[in-house]
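Excluded from the complex is one protein chain; the other protein chains are retained at their positions.
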Amino acid sequence: MKKVIVIGSGILGASTAYHLAKAGADVLVVDRKDKGQATDAAAGIICPWLSQRRNQAWYRLAKAGARYYPELIAQLQEEGESETGYAQAGALSVHHDPIKIGLMMERATLRKTDAPEIGDITELTESQTRGHFPLLAEGLSSVHISGAARVDGRALRDALIRSAQRSGAVFIRGEASLQVQANRITGVTAGKTTFSADSIIVCAGAWANSLLQPLGIDFQVGFQKAQIVHLEVPDHQDTGVWPVVIPPNDQYLLAMGQQRVVMGSTHENGITGYDTRVTAGGMQEVLNKGIDLAPGLANSTFLETRVGFRPFTPGFLPVMGAVPGWEGLIAANGLGASGLTMGPYIGKQLAQLSLGMELELNISDYDIRNAIKGV
Amino acid sequence: MKKVIVIGSGILGASTAYHLAKAGADVLVVDRKDKGQATDAAAGIICPWLSQRRNQAWYRLAKAGARYYPELIAQLQEEGESETGYAQAGALSVHHDPIKIGLMMERATLRKTDAPEIGDITELTESQTRGHFPLLAEGLSSVHISGAARVDGRALRDALIRSAQRSGAVFIRGEASLQVQANRITGVTAGKTTFSADSIIVCAGAWANSLLQPLGIDFQVGFQKAQIVHLEVPDHQDTGVWPVVIPPNDQYLLAMGQQRVVMGSTHENGITGYDTRVTAGGMQEVLNKGIDLAPGLANSTFLETRVGFRPFTPGFLPVMGAVPGWEGLIAANGLGASGLTMGPYIGKQLAQLSLGMELELNISDYDIRNAIKGV
Amino acid sequence: MKKVIVIGSGILGASTAYHLAKAGADVLVVDRKDKGQATDAAAGIICPWLSQRRNQAWYRLAKAGARYYPELIAQLQEEGESETGYAQAGALSVHHDPIKIGLMMERATLRKTDAPEIGDITELTESQTRGHFPLLAEGLSSVHISGAARVDGRALRDALIRSAQRSGAVFIRGEASLQVQANRITGVTAGKTTFSADSIIVCAGAWANSLLQPLGIDFQVGFQKAQIVHLEVPDHQDTGVWPVVIPPNDQYLLAMGQQRVVMGSTHENGITGYDTRVTAGGMQEVLNKGIDLAPGLANSTFLETRVGFRPFTPGFLPVMGAVPGWEGLIAANGLGASGLTMGPYIGKQLAQLSLGMELELNISDYDIRNAIKGV
Partner (left out) sequence: MKKVIVIGSGILGASTAYHLAKAGADVLVVDRKDKGQATDAAAGIICPWLSQRRNQAWYRLAKAGARYYPELIAQLQEEGESETGYAQAGALSVHHDPIKIGLMMERATLRKTDAPEIGDITELTESQTRGHFPLLAEGLSSVHISGAARVDGRALRDALIRSAQRSGAVFIRGEASLQVQANRITGVTAGKTTFSADSIIVCAGAWANSLLQPLGIDFQVGFQKAQIVHLEVPDHQDTGVWPVVIPPNDQYLLAMGQQRVVMGSTHENGITGYDTRVTAGGMQEVLNKGIDLAPGLANSTFLETRVGFRPFTPGFLPVMGAVPGWEGLIAANGLGASGLTMGPYIGKQLAQLSLGMELELNISDYDIRNAIKGV
């Protein structure tokens, strides 16, 4: 059976390992478990249909990622994984301006034609909106999207890992480096041990650059830092059924079960190194925008602030595929702010690619050369 | 020669009258010169190409409106109209997040394919951005669109009116009511005088509802109130060459000549009646957002606050055409926030329609029945 | 009878002229009626007892000024002056922190011992506070001072001027310059006319420096610019009975009759020249602080912004008395933010001083040499 090593165990690496293991491959996953893993910090919104981005390749991928979720979650649940972190709780796209709500309804309805999974699209008055998410500010009406979902990155990743392990995948913690023979990647060294493999898949997100550098590959992935605040609502409210709240700016509110509400996030560019610090200014920004959106959260308890790094390519499109010039080396990266939406689906493609199976996706639209300088 | 009465002399009515008079028609324009005329308050940005709106009918119209400007302005200038209020000063679409700037570049470039009039699309660093508009906040980079323009609603309307008058059009001030015989509109009464006409064109914006009500027409045009602040930059800077500034939210900054900078605007819905008041809260909102965007404006002199009403239809699309069930009655309305972009071009269509000429535009996409209840 | 010329007709000059004329003097008042007269812009709060300032000389003067008001207003009303601009409407000293309210009660009660005119001191709950001033923010409790009053600077100044005129005083508009013979001021030139007098009293506030400069006097009066916003409450509420609102910061709200509410003010130092401009930043500051204090004012109508200059001396104490080294020259200045509180009372002292009468006040505490460099 084919031996495959996956480097990185964020949502992308975990999904790749899961699909490989299910397909019978001999899978080893190496991760250095640094602070700042995007998946670890993230609470994801699965609702690509309202995006204003016009790039068709991006939208096709995001839409496919969202469509794949129910099938994946069903598979995990069949195996007995009850804690997938996924809940189709719907989303509220809110705005103070009813005219903008009308334009959103128009956009969502246009998009439904080729994405029925969007579910019911309903225009909600201010009081209906607050009926769905009781802590919101006054004056907000909304479009409700019933097919939208939320996912807890940690929980889904862990469920995928547990399932992969049950199918024989092995996860080790360590700093990986690539083993090279001529133009072929033969394996991975972690600590003092070397593991050989037929195929190596690099799902290392923000850390891929330094991993590939020894090969002379100038990988052009940049990072955006996100600080995300976790709160606990004091009164016993059933936060688990609250929909995701998407305001006009970059912020969001995502309720989870057990009284937890997540406020995200900063979008910090131009950071130097992996600055995993929670900063006074970052918290100020998130708290101001979040409490402005939902004043009722002012009285919630502060639990923690998480920090993640979103990887992105020069064209802001994910890239994936075989690394040109090297045998046995596959990579994917640049999932940006949509990592949880796209990650499970791209992981499936990577597994199929490394096993020589036919792909569902035309990955030439996401050519990995777009993220490599001088190719 | 055909006799046509135009009701309303905002940008739409003025353009209609201009094109009718140029075509040789016998034109009478009636306007009640109320406070709150959208054109009177507005400083328009001619830059539809960056809009995130997906409705194709809307975009076609906005694009055609922008494309028509250079031709119209050239005609006016040939007649000796130097004060058209139009200047192709370019636009800066600014953002704090360089990733968003990258996505804007992508969108603008996609749009240029069928809209070469967008001109040069240039990504500007923070310091280049402030080089174009010196008072901006720190931390903003931008996409510069060279083909974008600004237009002063009052000045363009007045230039169109002067030109129409030179071609024989007559403008009177008064409260118009429609004269009816069976199912035909025969003319208009203003004050104690009745004027007969072959065709009546209602360009009455926010006031059309009450004009059409006596005919039993339930016109579904709503209004959004806009408060717009005019400032004077103290030092002698050549504000006339500054580009329009378009931030991520609804606000904008528009410099004009003679040290004047316009900050707009509120988007007030659900107002009752024509509340033309300048309010403390409205000014607060505009000043806070504008000074946040351009802190250098804090030391500018407050000149005045203008109030206008933007008309919109239930589908947020302009409507135009012959009013069904009535002979001799044409109307257009619902130009929303794009009145100055689309108004001159739609006026041309209305003139052609009333004169029985062939239209450039397929107006069936903008069926006036969409704004009439029960048709 | 003694001939006296008063230069300046703000509240101080008007009161001086009034008291002189009542005492039978032959009074001429010269004023250049510039923009930016402090009195013209000001809406005054007569409530010195809560001040935290510890300077005893200052407090004695402010307290005496407040105590004099009822007597002065009664005299004016006896003459038939109904529009004095004065109303003993009380004051609310508000705070979000009940502990601070307790400390204010303590301070006010201590002060009442030698100032019974403070009236009733009452601690009000949040709902009682809003009962007195309905538009206030939530969460504010207050101390109510029944003896506090408001005064409209323009109205009181005009009432004093009308009364002085009835007693024979003459007011002329013009740019005054002093006439000198040896070390004696003999009169004043205004335009092409020279007026002689036994005594000249300079009440020229912010403009005194340039008036005294030709005498070689380096008068050390500085100015603070104040921008003050006037609003109209839309609904028919009896704003005339609303108390003055004094928050913990420098801002205030002062309701007048006829639906008018005044929001003050900026405190702009280091201005260059008499910059009488209403600025975007000044309005932003006043609107933000005022609407934060009384959110209900957001929907009020913006009427106008007034600009005034508050004169102050190096020691922040008013100065008054005969100018040393010159015969026939008296001046007073530096009333700062308390001009309307102290002005009428100091005017009375100046009149008595110039007429050789005994003074109520020991003016040596306010030695004019404190404001003259090199004396």
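Each chain gets a letter, A, B and C, in the order it is written, and its residues are counted from 1.
Please note the rule applied: contacts are C-beta pairs under 8 Å (C-beta built on N, C-alpha and C of every residue); 3 or more make two chains touch, one makes a residue touch a chain.
Everything numeric here is computed off the predicted structure, so don't read it as measured data.
Within the full complex, the chain left out of the display is in contact with A, C. Interface note: of C:Tyr18, C:Phe312, C:Trp326 or C:Tyr366, the residue touching the hidden chain in the full complex is C:Phe312. Residues of chain C in touch with the missing chain: 52-55, 97-99, 102-103, 106-107, 110, 224, 248-250, 267, 269-270, 312, 314-316, 336. Although one chain is not shown, part of chain A still touches it, namely residues 229, 231, 234, 263, 277-281, 283-284, 287-288, 290-291, 297-302, 305.
What we mean here is this: only the chains that are shown with their structure count from here on.
Chain contact topology: the protein chains form an open path, each linked only to its neighbours in the line.
Here B is the chain whose Cα centre lies closest to the centre of all protein Cα atoms.
Rotation angle, chain A onto chain B, C-alpha superposition: 180 degrees, expressed as a multiple of 5. The busiest chain interface, judged by C-beta pairs in contact, is B-C.
The centroid of the Cα atoms in chain B and the matching centroid in chain C are 48 Å apart. Averaged C-alpha coordinates put the centre of chain A at 42 Å from the centre of chain B.
Between chain A and chain C the centroid-to-centroid distance comes to 64 Å (mean Cα coordinates, whole Å). Contact with two or more other chains is made by no residue of chain C.
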